[in-house]
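Removed from the display is one protein chain of the complex; every other protein chain stays in position.
First chain written, first letter: the chains are A and B, and each begins at residue 1.
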Amino acid sequence: MATEGTVLQLPQRLPWYSVARLRHLTNLIFKEYPVVWLTILFLVLIFPALTADFTAPHDPLKQQLSKRLTPPVWDQTGDKPGTWSNILGTDKQGRDILSRIMHGSRISLMVSLSALAIGGTIGTTLGLVSGYFGRWVDHLIMRVVDTFLALPLILMALVIVAVFGPSFYTAIGVISVLLWSRYTRQIRAEVLSIKALDFVARARVAGCSNLRIIVKHVFPNVVNTLIVLATLQVGTVILLEATLSFLGAGIPRPNPAWGVMVADGRDHIASAWWIAVMPGLAIMFVVLSMNMMGDWLRDKLDPKLRQV
Amino acid sequence: MEQDVLLQATDLTKYFPVTKGLVLQKIIGWVQAVDHINFTIRRGQTLALVGESGCGKTTTAKLILRLERPTTGQITLETADVHNLEGEELKQYHTDVSAVFQDPWSSLSPRMRVRDIISEALVVNQKVTTKEAYDRVDYLLESVGLRAQQATLYPHEFSGGQRQRLAVASALVGNPKLICLDEPVSALDVSIQAQIMNLLKDLQDQFNVGYLLVAHNLATVRYLAHEVAVMYLGEIVEQAETDELYDNTLHPYTKALFSAALTANPDSQREEIILRGEVPSPINPPSGCRFHVRCPYAMDICSQEIPERKELAPGHFVSCHLY
Partner (left out) sequence: MTSQADNYQAENYYEPEKNIGEVVLDVRDLRTYLYTRWGITKAVDGLNFQVRAGETLGIVGESGCGKSMTALTLLRLAPKPAARIVSGEIFLDGENILERPENEMRFVRGQKISMILQDPMTSLNPVFTIGNQMVEALGMYYQEEQQRGLRDRAVDILRRMGVAAPERRVMDFPHQMSGGMKQRVVGAMAIAGTPRVLICDEPTTALDVTIQAQYLRLLKQVQAESGVSIIFITHDMGVVAKMCDRALVMYAGRVVEQGDIRTLFKNPSHPYTKALMASVPSMEEKHVDKLYSIEGQPPALFDLPVGCRFANRCEFVTDKCIETYPPSFANEQGHSADCWLLEGQSEWRQVTEAGV
């Protein structure tokens, strides 16, 4: 009989620069552990949001008209060469773009986290109730959800803002209102399948109240879904906030919200492209890496959640 | 025999509506899942319900467990009407009656610790301190052949057989009088089945608990049950003490069921009755005797009149026009 040593074709040691090895490494970095995305998130979103007060090179609101429309440091060709003091350049009021982006990340993070918390809580609660109790409660909640999902988001937001006036809190409120229905839908679907499992029947036989069953038996089993959904939505929310701000319905000026910055740069896109492009890149990087993180989490936590 | 009745089901019926349409659900028929059945379970004894899938065994168990409400009929535990309990009595009922389900992978909350799963019925229904509850858990874990140190683990850290032991432990926590066992071993491997069956039997002797055993494996039933009721399409067609039934099957369906069951004996010379067709739908069951479309002995009267339930030997009931 063959022994295991001869049976197994162990892959030979290959040099680090071989194709197989490099592929393995990229797999590790992008698939197995999302190092790249985490790094981007940390650099663009989390670190500046926490420390902008000390680390931003300038006051984001301070205008220096003498420095207005300075290009980024690497652009030395024009009549106004870039300087190291304003690495990413300045806008038309001479405010430092890097500092504004750094402070803007805090706004983005705050708005998205608050909106997610509020929308997520409402949505999850309704999803749990709808899925668990079924019957007319379910019908009622799901019709409302359908209505919300059918509404044109941006238009709705503009209407709400027109009524309440733009502010930090209106932005959070509007985004929460737009978000909750997705949670309800996903969580309800999940609850429907959990409810049919024997451990829920066992809990009912043990005499648990509905509240206890929902809290102790059902909810813990939807937490994974919730985490994945939330991560995937941070990107959406940041984009939504930016869009609202861009349209003037989000964070009011002169706060350095990313969307506002893009909007401000719109008029100068031909002559001073960096004003709009720099915050735009920040949005793109954050949204992209958030989505990647979400995909990764989903695959790790629960591969069957592919449809989220 | 009659003296120590623990649970009595009288004229128990459960129909499920069959609906059509999405919004305005119109009822177009009824699934006659359980149809006017009567049985009793004695203290510390096992009544087994056997029959093919869809014949209403699980529904009967669910009615006892209050997971469904009966359409008509009554279940009494000792003297209390099970479906009209409230307040303290209801809490008592939830500790007196418990259940073990078929699938050990889905019957334990995946995100709760074993000790919280096992002690739940106690915590919810009685005023006990955490210490008391956990002491009871430790004791029960030992009783079902696990170790007390395993109390803080999660269910996924156990194998199928061990999980079924956990399920049994959690069913025992309130010192129940009755446990409904729905196919407790059929999802387990042969070598593990024997472990769990022995455990169930030992625990019955130790705690004097009654079992309602739902099973389709006749060998399991013979080993565990004192009394057996054979169900077909929602009705009990034959009922007797285990040994009496196994030695003397009377109803044609019981005969066919027993002949179709295979024994682990290559030389077994048993009469083979192969039934025609399949179990009809319980939505519009056949008239008269529900078995007449498949019965090898069917007579004219069978499709017209519902056979009466007769006691042919002491404690041996049959519903069939042959007798």
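Here, a residue touches a chain if its C-beta (ideal position, glycine included) is under 8 Å from a C-beta of that chain, and two chains touch if they have at least 3 such contacts.
Everything numeric in this text was worked out from a predicted model, so none of it was measured.
Novice: Which residue, B:Q32, B:T58, B:S170 or B:Q193, contacts the hidden chain when the whole complex is considered?
Specialist: Looking across B:Q32, B:T58, B:S170 or B:Q193, the contact with the absent chain belongs to B:Q193.
Novice: Among the options B:H83, B:R113, B:R222 or B:H316, which residue touches the chain absent from this view?
Specialist: Reading the full complex, the residue touching the unseen chain is B:R222.
Novice: Against the chain that's been left off, what residues of chain B make contact? List them.
Specialist: With respect to the unshown chain, the touching residues of chain B are 52-53, 159, 161, 189-195, 197-198, 201, 216, 218-223, 242-243, 246, 256-268, 271-275, 278-279, 296-297, 322.
We adopt the following convention: only the chains that are shown with their structure count from here on.
Novice: Averaging only over C-alpha atoms, locate the centres of chain A and chain B and give their separation in whole Å.
Specialist: Result: the chain centres lie 51 Å from each other.
Novice: Can you check the complex and tell me which residues of chain B touch chain A?
Specialist: Residues of chain B touching chain A: 65-67, 90-91, 93-95, 97-99, 101-103, 106-112, 120-121, 124-125, 167, 170.
Novice: In the complex formed with chain B, which residues of chain A make contact?
Specialist: Going by the criterion above, the answer is residues 197-199, 201-209, 212, 216-217, 220-221, 223.
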